[in-house]
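The following block contains the structure, expressed as structure tokens.
Missing here is one protein chain; the remaining ones are kept as they sit in the complex.
Showing subunit A:
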Amino acid sequence: MNAIILSAVLGVVMMFSSVFVKNKSALKHIAAAGLLVLLIANIADTYGCSLFKIDLHNMLRFDKFGLFFNTIGIGATLIYVVLSGRDIEKSGNYVAEYFALIFFVLCGLTLLTSFGNLLMLFIGIEILSIPLYILTGSDKRNLKSNEAAIKYFLMGSFSTGIMLMGIALIYGGTGSFQLEVVRSVFASYKGVSFLEIAGLLFLLVAMAFKVSAAPFHFWTPDVYDGAPSVFTSFMATVVKAAAFVAFIRLFDARVTETSAAVDWKMLFSILIISTLLIGNITAVFQQSVKRMLAYSSIAQAGFMLFALFSLNDMAKEGLLLYAAAYSLATIGIFAILIKMKDVSFEGYNGLAKTQPLLAATNTIFLLSLAGIPLTAGFFAKYYMLASVIKTGSYTWLVIFAVLFAAVSAYYYFRVIQAMYFKNGEAQTDTITPGFKAGMVIVAAIIVIVGILPQTILNWFYF
């Protein structure tokens, strides 16, 4: 509860700070301080110290899983603001408003991690999305940004329409908006009406849109490519992971394999296969690192979908670890990408000579995304695949996923190859020592989690 109320209040505070604070660079520090307060309040909430005692009538339900994810999301946003805050300042004249919108996105995120009613799911998704439409189009004179904003807006509200239809149909079948109802429909054997099944399928499609799973991914590359890089970084990490948490909250029920009304495992495995296939194969052919990262985010979504496939405790732990590892690595890669003058693969040629430290940290982030051992990404992928093996069926899916993880190594290594083994003069903006220190800290976190995953996983007992 702390995080929901505080993030909304802090958003309003940021909006007003644009009136009172004339110094642009001070805004970044205000935002970072606000995020720190939010983080501490949320951790306090996790350990039973809630500032607000409100009877919520089960509209919201706070469990350890959701609160841990809040911590990861807010922490990742804090790192994002610290690393890229200066670039947010450069992206336009309305810096305070951008930070305010980021706080409102976090408010949506905290609703999504704790909803107990479909109404709250709807409101959470909208609070998460509407600020993002604005951030996507924040580069007003740039046609690519315009296109991205209009595509994102139309596709986003289209999927909202589908989701609402799903909610209405489930309501028609069951007479309730409570979350247990959805879960019971999802897990039930027989006697489920056509309305409920249709509603659940609509919800599945809408959520697949939001997490950009494959048949519904087509908006992702254009939007991520067109949006200003600073905001792509935020969209591709924190927001995507939040949508996944909402997804797993919605469908978190034990499904009995054979006699369920619909073979949900089959549906999810189709989603996973097509997401991994399309994401990885198209990423191989990209010429721009930014667009490659957009496709790679689709491919990573394929791995996160494994949590929805297996739906056991290991999958939930794995999803948290994956969200943390993926967000940290991607935020780091984007922080470097924003500093590059040229974001094609050629633009990275020879970065190791001009900026050895950035090249080294970038390598760690890329290795983590590829899932190489001794990085956080390896354990994240390991947990996801182990959770599938634990369910005992569909083991071939794991083999398939490992093959595609190998394919993904190809396009991540292309960047490393460009940085270290190609001759060229990579042009970057001026790099401050503070930025370098930040990158080293993020890289260190990734390696420490990779070597000692127990340190972070010991928190995840819920």
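Just so it is clear, contacts are C-beta pairs under 8 Å (C-beta built on N, C-alpha and C of every residue); 3 or more make two chains touch, one makes a residue touch a chain; residues count from 1.
Quick note on the criterion: contacts and distances are computed from a predicted model.
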"Cytochrome d ubiquinol oxidase subunit I", "Acyl-CoA dehydrogenase", "NADH-quinone oxidoreductase subunit K" or "C4-dicarboxylate ABC transporter substrate-binding protein" - which is the UniProt name of the missing chain: "NADH-quinone oxidoreductase subunit K"
Among A:A26, A:I54 or A:L119, the residue in touch with the chain that has been omitted: A:L119
Contact with the hidden chain (one of A:Y133, A:F268 or A:Y383): A:Y133
Residue in contact with the excluded chain [from A:Y98, A:F115, A:F177 or A:F404]: A:F177
Residue of A:I5, A:I30, A:A44 or A:A168 touching the missing chain in the full complex: A:A168
Touch list for subunit A against the chain that is not drawn: 119, 122-123, 126, 130, 133-134, 137, 140-141, 143-144, 146-147, 149-151, 153-154, 157-158, 160-162, 164-165, 167-169, 171-172, 175-177
